[in-house]
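First, the structure itself, so that you have it in front of you.
Shown here is a partial selection of chains from the complex, left in place.
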Amino acid sequence: MPTPEPFAGSSRFDGRTPAELRPVALERGWSMHAEGSVLISFGDTRVLCTASFTEGVPRWRKGSGEGWVTAEYAMLPRSTNTRGDRESVRGKIGGRTHEISRLIGRSLRAVIDFKALGENTVVLDCDVLQADGGTRTAAITGAYVALADAVAWGRRNKLIKSRATPLTGTVAAVSVGIVGSVPLLDLCYEEDVRAETDMNVVCTGDGRFVEVQGTAEGEPFARAELDALLDLAVGGCAQLDGLQREALEGDR
Amino acid sequence: MPTPEPFAGSSRFDGRTPAELRPVALERGWSMHAEGSVLISFGDTRVLCTASFTEGVPRWRKGSGEGWVTAEYAMLPRSTNTRGDRESVRGKIGGRTHEISRLIGRSLRAVIDFKALGENTVVLDCDVLQADGGTRTAAITGAYVALADAVAWGRRNKLIKSRATPLTGTVAAVSVGIVGSVPLLDLCYEEDVRAETDMNVVCTGDGRFVEVQGTAEGEPFARAELDALLDLAVGGCAQLDGLQREALEGDR
Amino acid sequence: MPTPEPFAGSSRFDGRTPAELRPVALERGWSMHAEGSVLISFGDTRVLCTASFTEGVPRWRKGSGEGWVTAEYAMLPRSTNTRGDRESVRGKIGGRTHEISRLIGRSLRAVIDFKALGENTVVLDCDVLQADGGTRTAAITGAYVALADAVAWGRRNKLIKSRATPLTGTVAAVSVGIVGSVPLLDLCYEEDVRAETDMNVVCTGDGRFVEVQGTAEGEPFARAELDALLDLAVGGCAQLDGLQREALEGDR
C-alpha cells in the first residue's frame, strides 16, 4: 500500500464541507425477484441490497413464535480499485466480510419485533457493486429500506399475521473520521485511507445508538474527538433517516 | 421444483417469434474501477461484466512472451426466483459455476492472440445481478465487449506493445432450444424450464463455431432438430455481433 | 506443456483409419461388491465403472415415487503421464471433474424412467485407472453397462417393483475431432492434444443425440466440419452400442 499524500487544504477531497454527506440515492425495486430491493449509492459507492422473505425460521428458533433477520455482505471482485480474489474461490470468508455481515444483521435486528414478524425469516444480501468508502454504512442504510419492503410484502401476502408492526423503528448508518485533525462526515475512499480515526455509527430514527465502532488507525483519539465524531454521525444519520422515509413514501 | 405447465399457443411466452432475440442492451463503462466493464441485459437477465487488466501472467506461463485470459462467473444469491446459498459461505464452488466459468474463458480465448497480448492477464468477472434464462450466453456476449475495452486500455497505456491486435475476431453467444417441439432462439427462464432440448452456441463474428453444447433435457433429439437449432443460433449470434459493434463504436 | 509436433502422414498415430475406433473391451462383474461393474477400455484408456444400487432417494425427491441416478468421475493421480494432485488432498473438486461427473449423470438419466425405477438410487462411480484420451466417453459407455446390471440386480432383488423397465434405451459416447484438418473418430491422447476441434457426442442406440459438446481448441470450426464430426460420432456410437449389447448378452 502506497502511503497516501497528506490531505491538504481546508475543503474536502471532493469539495464537501466537513458535515456534508455525499449525494445519496435509493433506487427501490431494483430486482424483479426479491421481496424487497434497493440499489443504494453514497457518492460512487453502490450497494445492491435485496431482502428475501421466507416462511419458517432456522431450526434453533422453531416453535418459538418468533422470526429471524440476518444479513450477508460481499464485494464483487472488481468493485475495488484492484481486483480481489473471490471468497468462493478461496473457499473461505474473510474476517472483514464476516464482521460486516454480522454488523448489518445486528443493526437491523435492533428495529425488529420478532414476535410481530412471526415465524418468518428475512435475509438481507448486500452486494457491493462499486466501492468508494462507506460500503458497510451504505449497506445498512439500504438494507433497512429493502427490509421495510419485504415486511410490507409479508403483510400483503398474509404471512405476517400479527397486528403489531414488526418494524419498531428505523435505522441508518454513516461513517465519520478524523482526517488531518478535522472530524469529517461520510468518508470517501481517499479520505478513509488518510483517516487517523475511523468510526461507524448506526442510529435509530429517534437519534439513539445501535452500534458505535471507533478505531484509531494512527494516533489514539481523545474523548473530545470522540464526542465531535458522535455529533457529526448523529446529524448524518438524521439526514439519512429523512432520505429513507422519502424513498419509502413513493408507491412501488 | 414444480412441474411447469405445458407451453401452449403458437406465439412465445413473451410474444416473440421463434427466431427473435429479447431486447439486448449493452451499457459500457458501468464500473469506475475496471479497465473494461459492461452491464449487459438480455431481456430481464442482467450480467455485470468487468475486465481487469494486469501486467504479468500466472507462474506457469512466465517467460513465454504470451498473455492469458480467464473468467469467473457467479450469481448473486437473490438473482434468481428463490434465494440460493452463497458459494463463499458453503466454502466451495458448485459444478455449474465451474462449468460456466470455464466456458466463458474458453470462448474469449478463441479470439485472442496471446503473443500480441504479451505477458499481460485479463480476468473477466461475470456476475449475474438478475437471472431470467441465458445468463451464460449474456455473460459471454458482454464479456467480449469488456475485454475489447480492456485491450484498448492496455494499448493506450503502453502495456500491450505488439503492433498486431490481440483481438483476432469477435465472439458472441446465444441459447436455443426446443420447446413444445418448436425450435426457439434465446430462451427466457419460463421457456428454459419447459425445453426438451437446450443448446448454447458460441460463434465468431464470421459465423464459425467456438462452442456447441446441446443437451436433451427430455427426449433425445434428432439430427434434423440439431440442424434447425444451429441455424437459429448462427442467426442470433450474427445479430449480437452487430450490437457489440455498435456498442464499441460509441466513444467511451 | 510442450507444443506437440505437427501430426504428419495420412494414417493415424496408431495406424487406424479416420473412422475407426480403438479396440474396446468391456469386462463385466469386475468388482465383487458393486451391484453392477465394468472395467472398460478404449485402447489404453481404462475406466472402472461401478454402479451402487440403494433403496431410497435423496431428500428432495422423497415421496415422489421416482428414483434417481447420479455419477461421479475421478482420475487416479498417476492415471496420466505426469502425476496429478489428489482432489481429496487439495480439499476441492476441480472444474473439469465436476463437469464430467455432471455429463455422465445427465447422459444416463436420459435413458431412465424414474417412475419405473421407483424410489431407488443408482450411483455410478467412474474411476480412470489409466488415461489415454476419451476417458469421459469410455466412462459413459461403460457406466451404461454397469447401470444395466444394477437395474437387473434391483429387479431380481424385488427392489424395483414396476412392470415397466427403468431403462428406456441404451446410451454410448465417443469423442471426435479435427486433427491436421482431418475429422477423426475416438481420439487418443496424442491426437487429442493436437486437435483443432474436439467434440464429445452422446447418442442413444437409435441414433439420436443426448449431448453434443464441441469446442474449438484452435481455429473456430465451420458448419461443414461440424457436420462431418457429427456423422463420424453417430457411426462410432452405433458400433459401441453393438459392443454393449454383446457384453450384456453373456451370463453373469
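We just call them A, B and C in the order they show up, numbering each chain from 1.
Everything below uses one rule, namely that a contact is a pair of C-beta atoms (placed from the backbone, for glycine too) under 8 Å apart; a residue touches a chain by one contact, two chains touch by 3 or more.
The structure presented is a predicted model; accordingly, all values stated were derived computationally and were not measured.
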item: With 3 copies placed, total copies in this complex; value: 6
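What we mean here is this: only the chains that are shown with their structure count from here on.
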item: Chain contact topology (line, ring, star, complete or other); value: line
item: Subunit B-subunit C separation of Cα centroids, rounded to whole Å; value: 27
item: Centre-of-Cα separation between subunit C and subunit A, whole angstrom; value: 51
item: Centre distance in Å when subunit A and subunit B are each reduced to the mean of their C-alpha atoms; value: 33
item: Per-residue multi-chain contacts in subunit C, two or more chains; value: 92
item: Subunit C-facing residues of subunit B, complex; value: 92-96, 98-99, 101-102, 106, 110, 169, 199, 203-204, 206, 208-216, 219-223, 226, 230, 234
item: Contact footprint of subunit B on subunit A as seen in their complex; value: 31-34, 37, 44, 48, 50, 52, 54, 72, 74, 76-83, 86-93, 97, 123, 125, 127, 129-132
